[in-house]
Every structure is written in C-alpha cells, then in structure tokens.
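What you see is part of a larger complex, with each chain still in position.
By written order: A, B and C. Residues from 1 in each chain.
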Amino acid sequence: MNPSQGSDFIWPVRVYIEDTDAGGIVFYANYLKYMERARTERIRALGFSRLETIDPSVLFVVHSAQLRYHRPARLDDSLEVTADLADLRRTSMTFGQVVTHAGRGEKLVEGQIRVACIDRERMRPVAMPAALYQALQGTLKESVT
Amino acid sequence: MNPSQGSDFIWPVRVYIEDTDAGGIVFYANYLKYMERARTERIRALGFSRLETIDPSVLFVVHSAQLRYHRPARLDDSLEVTADLADLRRTSMTFGQVVTHAGRGEKLVEGQIRVACIDRERMRPVAMPAALYQALQGTLKESVT
Amino acid sequence: MNPSQGSDFIWPVRVYIEDTDAGGIVFYANYLKYMERARTERIRALGFSRLETIDPSVLFVVHSAQLRYHRPARLDDSLEVTADLADLRRTSMTFGQVVTHAGRGEKLVEGQIRVACIDRERMRPVAMPAALYQALQGTLKESVT
C-alpha cells in the first residue's frame, strides 16, 4: 500500500536539480523543505493563508524534528508529502509527515515535526489563535474516525 | 559554561543572508548544513579528506536525525558547531552535535545524526573501511578519558 | 499587460519560507532555481523528461546568466515563470525568462540564461541531440508566428 494512503492531505513535490547533491540523491536537509511546504499547504487548505497573519503577536517556530531516512529520492522523482496532525496542544502542534515515491509507492523519509507558538515579544510559549486551534482540532477528529 | 567546551572539535560558522528566512532567523533546515560541514571537517581533521574516496564501493548516507531547536540564530551571528562521536558501530557512526552562539555561549540547536555505511551496488549496510573505524575509535577513547 | 502573456509556456511557482531571507524577500540566488525549474518543465513539455537521458555522453551546463531584479517577491507570493527560447545553436540554447507576480501582473525579475552542450569526456562544446534540436526549433517558429 502506498504510505500516503490514509492521509487526508497529500502535497506533490517534484525533485529538481537544486534539491540534489553530488551523491546523485536529494540532500538530506532538503526533505525539511518539502515537509515545510506540505505543512504550509495543509494550513492553507484549512483557510489560513499564512500563519503569521492570523495574529501578528504570535510566531510559529519549529521546536523539534525527528527524521528517518529509508531510501533516497533522485532527480526528477515525483514525490508525495503528507502532513497529518499527530498531536495538538494549546501552544504547539505536531505533524507526522511521510515522503513517498509517487510512482513506486515507496516510503522514502518519515518525519515528526513539532511547531511551537511563541509570543513575539517575550519569546515564550503562548496559546495559538483560537480559530486555528479549532480548525486543527477538526482534522484530528477526522483522522480518528 | 559554553556548551561547546568539552568538545574536542569545534567548527566555526558565520550566518549569511543565504541562511536566513523571512522570520529573520536561520531557516530550520539549514542547521543540518552547518552540522554536515562540522562532520566533514571533523573527518578531514582525522586525515580523511573525503569519505567517498576511502573506498569507492562504500557510500555514507544519513540514516536518521533528531533535532531540538532551543533558540534561533540570526544574520551575522558567529556560531560554533561540534561533531562529537556518540556511538560507533562497524556499519554506522552517530554524532552528537551542538550549535552554539559564539558570543553569548548559548546553546541554539542540538542534533543527533546517525550516518550509515552502505554498499553502493546492493544498497545494503556494509562495514566501514578499517582505517576510518580505527581513527574514529581513537576519538571515542579521547572523549571517555 | 501581464508580462507572462505572449509566452507559450508559463510555470507557476509559490514562494515558501525556504526561499526568503531576513530582508523579508526572496533571496536573489533563488530566482535561478525558479528559472531552472521552468526550463526543465519546458523541456519536459516537449517530450524530453530529462535532458541527461537523451544522450548520456552530453552534459548540459549553464554558460552564462544575466539577471535584472525589478521588484522583490515575498513569502506566499504566487509567481509565474516563463522559459522562452531566445536563441538556438547547435551547441547551445538561450532562454529569455521572466518572473512575474501572478496576482499583480508585475514583472519582478528578468533573466537570460545560456545553456551549453558539453561532451562529458572532453568537456568541450558538442552538438546537442538532433531530436532535441528539432523540437526546440519548433518552439522558435511558434514564437515568430
């Protein structure tokens, strides 16, 4: 089964020469770019075109990331990137993300990315905007059902 | 105490505009670039100018990465990046890496990066070249003492 | 008039946080990524899924680039990138490329990129594969009409 199946959101990514390295594969840091694109588009699909504009006093920063590289992606590969909400708290959201080779249905990279909400002035954790929290909660319910 | 102290290898990194993002901070994927530079220079300092040239049939690929972002680095910051060997096996090496703000001595990002040795043909785990293993073992002993 | 109009090929690009810098705008080198994507997709649209696979002995390398930055692109902007063939020779092709703000129809960046065909062994100019030359010639005729 394609590892993307079962996810309610899939973002397609094409591998360009800019993404690869001299090993002929996608440079290991660049999967974090793909995952950030998928999270951004996931949030946009919920109606929030850009997190920073919801409440200018709140910053969204990555708190931690766990990455497991299974197989390399290569130039011109067509990929699918998921961004499922794995955990939701008032001050943070954690995404489980999988990068899959679209053609072969192979799982290439898995990541767990926790994004924290920070008060821009004091640089301390702060509750995310209520509208965003509610919208994200809706996606959690979906995935439980 | 500066978190870099106690490390037997420190690689200095300057933050340029290419590393930053519209949030005014270093983009979260780019710390993986800094860490790769430090690992490369650490290996070079052991006398191996480039891993791939030791034994062309062996590939070194990142197996997994754990990252914890404490505080952001900003444009023009002067950073210190460590690359301490945390674990050494015949077919992999794990580095504990810390990115520190050189001036303030603050820990910014911590990472644990496992690099696996792969047979280029079969894409299966393979023992790393003996000379490299021995040299790395020497650095493990150092850090215990 | 939207500067993309009149072009027979337009590649859409979304600006992500990875593309921006601490100035709040797209980092100046990254427009070369956008232009490379558009050239790649232009060639793909002609039926050549990847230049390197047409004839493995031929390399395609950028010979020169002229860039004129008019206005900056910003986070989340939706862009259009053209890749019109401006000049075609046996051993090189030159693309005229424009990056436009999709919503406002403003010209942001203009580039002229010459890509040369090189013999992989001798690293000397070599004629491009005939099938590619013919396909490209077809697009030149289109733009004259």
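The working rule: a residue touches a chain if its C-beta (ideal position, glycine included) is under 8 Å from a C-beta of that chain, and two chains touch if they have at least 3 such contacts.
Since this is a predicted model, take the numbers as computed values, not measurements.
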With 3 chains placed, the number the full structure-file assembly comprises: 4
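Keep this in mind: only the chains that are shown with their structure count from here on.
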Chain separated most widely from chain A, comparing mean CA positions: C
Per-chain Cα centre nearest the global Cα centre, belonging to chain: A
Interface sides of chain B and chain C: same vs different residues, half threshold: same
Whole-Å gap between the CA centroids of chain A and chain B: 24
Between chain C and chain A, distance of the C-alpha-averaged centres to the nearest whole Å: 29
For chain B paired with chain C, centre-to-centre distance based on mean C-alpha positions, whole Å: 35
Shared-contact residues (touching 2 or more other chains) in chain C: 17-18, 75
Residue ranges of chain B touching chain C (in the complex, touch as defined): 17-18, 20-25, 27, 29, 74-75
Contact set on chain A toward chain B in their complex: 23, 25, 28-30, 32-33, 36, 59, 61-69, 72, 123
Chain A-facing residues of chain C, complex: 14, 16-18, 33, 36-37, 40, 49-50, 75-76
